[in-house]
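Only one protein chain is missing from this complex, and each of the others stays in its spot.
Up next, subunit A:
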Amino acid sequence: MANPSAVCNGHLHHHHHQKQNNLLKSGVCKKNGITKGMKKNGVSNGTLYKKTFIEHFEQAPMYVAVLTFVGFGVGTIFGYLRDFMRAWGLEKRNIAEEREQQKDFVPLYQDFENFYTRNLYMRIRDNWNRPICSVPGPQFDLMERVTDDYNWTFRFTGRTIKNVINMGSYNYLGFAETEPNALKTVTKELQKYGTGICSTRQEMGTLDKHVELEKLVAKFLGVDDAMVFGMGFATNSMNIPALVGKGCLILSDELNHTSLVLGARLSGATIRIFKHNNMQSLEKLLRDAIIYGQPRSRRAWRKIIILVEGIYSMEGSIVRLPEIVSLKKKYKAYLYLDEAHSIGAVGATGRGVVEYFGMSPDDVDVLMGTFTKSFGAAGGYIAGKKDLVDFLRTHSHSAVYATSMCPPVAEQIIRAMKCLMGLDGTTQGLQRVRQLGKNTRYFRRRLHEMGFIIYGNDDSPVVPLLLYMPGKIGAFARRMLEKNIGVVVVGFPATPITESRARFCVSAAHTREMLDTVLNALDELGDFLQLKYSRYSKSSHPELYEETRFELED
């Protein structure tokens, strides 16, 4: 029943149309189906995909799901017990209290709202917000902190934990660096401009630096024009409302980032959710939307916009762009693509998923991305046709009400982008992109071989490793830190309740030795914590991961 599942591409492939539709309906590709089907799709022309597209979402054995629920159950029961004890004064209350003068106000928080935080999150709180005191490069220094009251408060010991391998930061291309030569221009611009702007883009906050950056971004992406904004999150939440409104329909992937969700909500448009990366679900919504129009009034929708991300940060999956583009063309919808994690991180020259699939930037109506990740800076952009960008210049909430981007940050983006484009006269940028690809595939392949369940696309530098049980979240992250490795762990509510996970972000700056250190530690810990849930037989791996493929891309 719970076969190891992997989703493979090619269901729009003509030769296998029927067979593959069936496969998709059942949601499961049999092992043989994958390897053979894939090879064929990989070579043949006339498909939407120019190369193999493999994504894994292996299901855990049933006992894991049961134990996970048992874990949450036990945690909840103890939570109630301790709440009871706190209420009766049997246990010390560590929670900050309402002011005496305001005790008769309506309570600011409902008691149950914080039950989860108080009783489950608090047990493992030491694994988040770990303060660092160095550049977030391939290795960083952590400030050591201890707790005397079971994570209610932390105390710094004054020591630092040096050279922790950083598997958590989104430093995909390694541009988070302090090498003085690399930062020469940034230093210069900081000296020239200072840090602030003290105005908005539409008033007195458009600097020559912004104009330069916008031209470069447009050139990098191969589009008419681009506009940059001071914060990645706000790029979504403050621009989507300018593009759509009442009477428009937003079709949004169920796993879209909060900023997209917020932007969609603020727009006042109707929002419908399709299953993650599921083209049947999207097509059905598109068809129904056009056929039946708006609810009640039955008026036709003014426009339909599809919101998707390039790489999903919690799943490691890559958007099925070719299929989405063909759907959006067929149904005359618009496509808004958020490349927060994918720009710089995939594609032969780092131009994101559009390049990864060998498509034209014209296929996507709104290209959005952030500079926080691959570029080691801050902020975001929206790029596309001149009409679009002109409209945003006049109607973006951000352009009118928010302070524009800080000039040294803009310079960091410019230098990273020029490096990627080879405008600095070296091939360093290209090397970084290639190194990232190599590191990603190596890291993923080894984890597969060890028998972990990892999610997502083989080319995605975001690597989620499934832990499932709530107790293992804390144990995993603490043990890894003992081995001087900094990892990110995530649980409910950021993931489904049964799918707690650790997430690694591979970087071009990671050396093979660093990755091997991490992998060895994971191997050991995987046995100790019994995390190797995968039921792929080891023998199938040589089939799935032919060495030749890696060598070709080296």
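For the reader, a short list of remarks on this structure follows.
We take it that contacts are C-beta pairs under 8 Å (C-beta built on N, C-alpha and C of every residue); 3 or more make two chains touch, one makes a residue touch a chain; residues count from 1.
As a working rule, contacts and distances are computed from a predicted model.
A chain of this complex does not appear here, and its UniProt-recorded name among "Prolactin receptor", "Serine palmitoyltransferase 1", "Hemoglobin subunit beta-like" or "MTMR6 protein" is "Serine palmitoyltransferase 1". From the set A:193, A:442 or A:492, the residue in touch with the chain omitted from the display is A:193, counting the whole complex. Touch with the chain that is not drawn comes from one residue among A:86, A:123, A:393 or A:483, which is A:393. For the chain missing from the display, the contacting residue among A:166, A:440, A:457 or A:534 is A:166, taking the whole complex into account.
The set of subunit A residues touching the chain not shown comprises 96-99, 101-102, 104-110, 117, 121, 128-137, 140, 143, 166, 168-171, 175-178, 180, 183, 186-187, 190-208, 211, 230-234, 237-238, 241, 243, 257-259, 262, 265-266, 287, 290-291, 300-305, 331-334, 365-366, 370-373, 375-378, 387-388, 390-395, 397-403, 406-409, 412, 486, 488.
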